[in-house]
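Okay, handing you the structure first.
Here the complex is missing one protein chain, while the rest keep their positions.
Up next is subunit A:
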Amino acid sequence: MAAAASSSSTESPETTTERRGIPGAQFVEDVETYLSQIGLDVNSALAFLQERLQQYKLVEMKLLAQQRDLQAKIPDIEKCLDVVATLQAKKGTGEALIADFEVSEGIYSRARIEDKDSVCLWLGANVMLEYSCEEATSLLNKNLENAKASLEVLIADLQFLRDQVTITQVTIARVYNWDVHQRRIRQTATSSTAKVS
């Protein structure tokens, strides 16, 4: 899956890149040129930029939720790997593994796990499959790697998004200041013409 992202240090400031459906924020070299380019007056431009900011915030919340899910999933998979590894270690010794497990909140029961070559893995959607210990380990490792890779992509997406938010906030401030500046110039111009006449 190709992400159309480019590193910001080599990218030309005029191009607007987009990344996985997130539109890039256009960097503004000069406020006046920007306003004439988009053909909007100051207030409409500000409204447009504010709306963009809201959209970015929505996407950010969605990505943060996905990140939280993944960050919870990874320790889960690592715990499963731990259990399978322990079972495998016990295999050679011939003794059974005795474990206390939770039956319900506050109630625990003792289990005696004999030497077995296979484990059952919960795959989700009410499906549980039996695997040999080695297959289980490799499947869990693969899931762990996928989860970690997805998390990395997600974190990069979030960074890109936050950069666009920053650019948009700075642009809003600059457009607003330019407008204030223009009004001041116009005011001094009218007051000085008033004085002259």
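The rule is short, and it goes like this: a residue touches a chain if its C-beta (ideal position, glycine included) is under 8 Å from a C-beta of that chain, and two chains touch if they have at least 3 such contacts; residues count from 1.
Here, contacts and distances are computed from a predicted model.
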item: Protein name as given in UniProt for the chain not displayed, "MADS-box domain-containing protein", "DNA replication complex GINS protein SLD5", "Prefoldin subunit 4" or "Histidine-containing phosphotransfer protein"; value: "Prefoldin subunit 4"
item: Contact with the hidden chain (one of A:N43, A:N177 or A:S191); value: A:N177
item: Contacts of subunit A with the absent chain, listed as residue ranges; value: 8-9, 13, 27-30, 79-80, 82-83, 86, 97-102, 108, 111, 159, 162-163, 166-167, 169-170, 173-174, 177, 180-181
